[in-house]
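A protein chain is absent from this complex, but the other protein chains hold their places.
Per-chain residue numbering starts at 1, and chain names A and B are given in the order in which the chains are listed.
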Amino acid sequence: MPKITINNVEMVVAEGLTILEAARLHNIEMPTLCYYPDLDIKNDCRVCVVEIEGVKGLVTSCSTRVREGMNIKTHSSRVLTARKLIVEMILSNHDSNCTACARNMNCELQRLAKSLNIEKNRFESVLEYQLIDEGNDCIIRNPNRCIKCGRCVDVCRSMQSISVLDVIGRGHQVTVSPAYGRHLNDVFCSYCGQCAAVCPVGAITEKDNTAQVWEALHDSDKHVVVQVAPAIRVSLGEDLGLPVGSIVTGQLVGALKMLGFARVFDTNFTADLTIIEEGHEFIHRLQNGGPLPLITSCCPGWIRFAEHEYPDILKYVSSCKSPQQMFGAIIKSYYAAKANIDPKNIFVVSIMPCTAKKYEAKRPEMSVTGTDPDVDAVLTTRELGKMIKQMGIDFQNLTEQPFDSPSAITTGAAAIFGVTGGVMEAALRTVKEVLDEHKLDNLDFVDVRGINGIKEATVTIKGHPYKVAVAHTLSNARKIAKQVIAGQSEYAFIEVMACPGGCVGGGGQPYGTTNKKRIKRSASIYEVDESATIRKSHENPIVSALYHDFLGEPCGHKSHELLHTTYTNRKIT
Amino acid sequence: MLEHKLITKYIGKIDPLSIASYMTFHGYKMLRKALRLGGEKIIEQIEIAQLRGRGGAGFPMVIKLKSVAAQTNRPKYLICNADEGEPGNFKDRYLLENNPHQIIEGMIITAFATGVEKGFVYLRGEYEQAYNILSRALEDAYKKGFLGQDILKKGFSFDLEIRRGAGSYVCGEEFALIESIEGKAGRTRVKPPFPTTVGAFNKPTLINNVETFATIPSIIEIGGKAFATIGTESSRGTKLISLSGNIRRKGVYEVPFGVSLRDIIKTLGGGVEKGRKIKMVQLSGACGPIIPEYMLDLIMDFERFEIFESKTGAGAIIVIDDRYDMFEILLRIGEFFAHESCGKCTPCREGNLQLNKLLEKFHKYKASEHDLTLLETLARMIHQTSLCGLGQTSATAIISTLHYFRHEYINRIEKSVTMEDSRHA
Partner (left out) sequence: MELDQLLKQYPPEQTYLLEILSKYQTSKPTQHLTEAELKSIAEYLSIPESHIYAVVAFYSFYSLVPRGKYIIQVCRDVPCHVAATFDVVRTLETLLQIPMGATTKDNIFTLEYTSCLGACDGSPAIRINQTIHTHVTPERLKQLLDECRGDHHA
């Protein structure tokens, strides 16, 4: 265990640690910019340089491992001079109109500049204005704010294997963009938003729909309702000063009521509904010679990926809409009728941990009225956090409130939709119990849980073993897709989520998401499941009533009309 | 005799397009001798010779050799860095065009000593003539059984192919070069690990300069001990000097380490044109220090050159006479680096542009004290914090002139009319 000195403080640290890790373990503030936990070390911003006695130049602490006897200064005169110059130069090639930026007051560059006391920039601006890419519904790219850290290129290439973005050019002309300067909607971007989630500044952000939602809330002619995804209740708290993984369901409902939503629904309700529909779809395929495997369809990033790159796989994908879209359809048909409101006057908002859901809501298939979308606006977790702060709501001290009918009762199976493996587990609880005609002794299918990229399990149904798989991140989805198309898949049922960890790691989640945080959020989701009164979707009485009163049979005519959808081959040949 | 033609001794006598011509001299006899010596003894000779890399960094070759020889992760690679993009340098081109087989032979001997079976010559795209000559040489070497499977029936195989650059100076940097060979943009990697452990295709890779490989057969021929008697204590052997600029006899000269710059310029190069005076000399290339005439007694020696906080570089000497404005020259150098920077790290990408903006002010008589302070601080910072050798040495010319030609900066400020001045006028 090497003994080192940082800023005259001696310490013994574990072998193999970088100087950055060692410093942070000892609460020594070490500024960084391109560094992001869990991603490859970029080593390009050079902000984290430190001075080591006996070494001529300055070295980066993110990439230099500790060695016995190292005498390190993190804030010496040479280091501070270097850091200040670096940040001033970044600012001289950056659109510093902060008040117009979504990351204002939540920006890594701002924090860094402030900590270095940069007031007057010694350098003149050298920014050459580039056009902003805002041609799609989910993600805005503003190259004038890009600091060329490379995080977005990394996640798009390594985590998602899509490689839409790359570093283009040389020297000062370098820019981060798709090939030929194309817009995201003209390339195979899945809108997963992982790039936006890791961007340190406002170069990549989600399209802001808060203004649209405020307008609707202030429109007295509109009946504005909101639905909330499973992952939100364990994530929103982070943006509002609470510890990671805090379960804030009741306060969340309270805050939404305060914002002015007439009804606050729980998307978990239609997650249960999805399980009934998809479960029956699976049973039908099992009993009628396929096609197998059945692949889940609730993740729009995955759907877009499949339509673009592997359209031959679409025949295996479930025709079920996602819970978000099922709820939109139910609200503008069943709920509208029951509440005696013209669906034209209902404005449906959904709160999602996801950026691709903004695109999903606008898909032309997603309209039961034929004139308006079933879901009118989608807000990410971050956007909701912003609205709550804008209204000055004292979130932590809110009185907890329940969701509105018909989503007043939801199950543990629905809650776990928010994590990778959750949809699979929820489906298995129903399918196995229904087909075996026997109450499950153990509801926990632990083999499909956890952070491994591809998880497998064997489930025995009616004495027959079936292999199932769960994949998260698109690079793992790609592996699975190739297998299926090559006819080499041994699975009967596959769950795919585009984001790492499932929706708790979604592109719209609070900034600073890391593996550790995903694990904490997941643990809270499983806690919600464990403590739920009902843990199986087919035991949700309100869902049963919905079929009885309105839908008829699972996968019946009405269900197909409202709750199922179609896909399109978008592969450019 | 200032020159010492050790590695260039057969140039002029050999037809570079004929392997038979090469073989009438010591051609490939050193390969046979090396194969008889065995890998360990070859490395030992190079260690005794104290051979330091000839590409610019002057790193002891034996350290890299021993590291790669010990690696068990296969396949291992050998790369000859023939990218020679450093302005003012043409000695590698000279070797490639005039005696390609000596380089090939050096590579085969090195590959044998380190257990490497696959090699590349990364040749800059502009060297078309060298490419044609080297291609022919490779073809002939294969035909004679010096390359390929079971070389000279010693049970060792080595395949060598040429990969060409496409117009990027930074691809002379070892990791940028590797990225280029892998079919990517030439941007360097995080170090450590170094190429000897994780290099091309993530395998152990030994990279050395053309001149370094060309020296190997000579070391095998005369022995490491004899090689070490040439040169100085820190710098054994000979160095090819590329002499250019305002000089009567431009060209490549092979001298032993320890010869003074003045001797090279005056005696070998013939000095400047009549009526002109040497104003400044840039050493090593665009990445090197610019020194005044009175410093020319400095000798070619790795240790002596450490006063410039940059390495000796590849041995270029560019003579600039009194017709030229220093800032014009600095701007030319600065524009070169700004154009060639890969753009990955902040100090080099943003810094070189800002340095040029400041140099422009000096060039156009619009500079102030404030500009001088900023120029100096920025130049030092880029030197200390850049990710790779390009950024680290891009400001060497500026830093050296701030030391040796500071009066030029001061004079220029005094003669400048700035915004401040015109407001007060």
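Everything below uses one rule, namely that a residue touches a chain if its C-beta (ideal position, glycine included) is under 8 Å from a C-beta of that chain, and two chains touch if they have at least 3 such contacts.
Here the structure is a predicted model, which means the values were calculated and not measured.
Among the displayed chains, contact with the absent chain in the complete complex occurs for A, B.
One of B:Lys66, B:Lys250, B:Arg304 or B:His403 touches the chain omitted from the figure, and that residue is B:Lys250. When the whole complex is considered, the residue among B:Gly119, B:Gly186 or B:Pro217 that touches the unshown chain is B:Gly186. Summary of contacts with the chain left out: across B:Lys66, B:Arg304, B:Arg332 or B:His403, the touching residue is B:Arg332. For chain B, the residues in touch with the chain missing from this view are 84-90, 92-93, 124-129, 163-169, 180-186, 201, 242-246, 250-252, 282, 286, 316, 318, 320-321, 323-324, 329, 332-333, 336, 339-340, 342. Counting the whole complex, the residues of chain A in touch with the unshown chain are 157, 162-170, 178-180, 187.
One rule holds in what follows: only the chains that are shown with their structure count from here on.
Contacts from chain A toward chain B in the complex involve residues 41-47, 49, 56-58, 63, 65, 78, 81-82, 85-86, 89-90, 92-93, 122-124, 126, 147-148, 150, 167, 169-174. The touching residues of chain B, counted against chain A in their complex, run 168, 185, 187, 190-192, 309, 338-347, 349-354, 357, 374, 377-378, 381, 383-387, 392.
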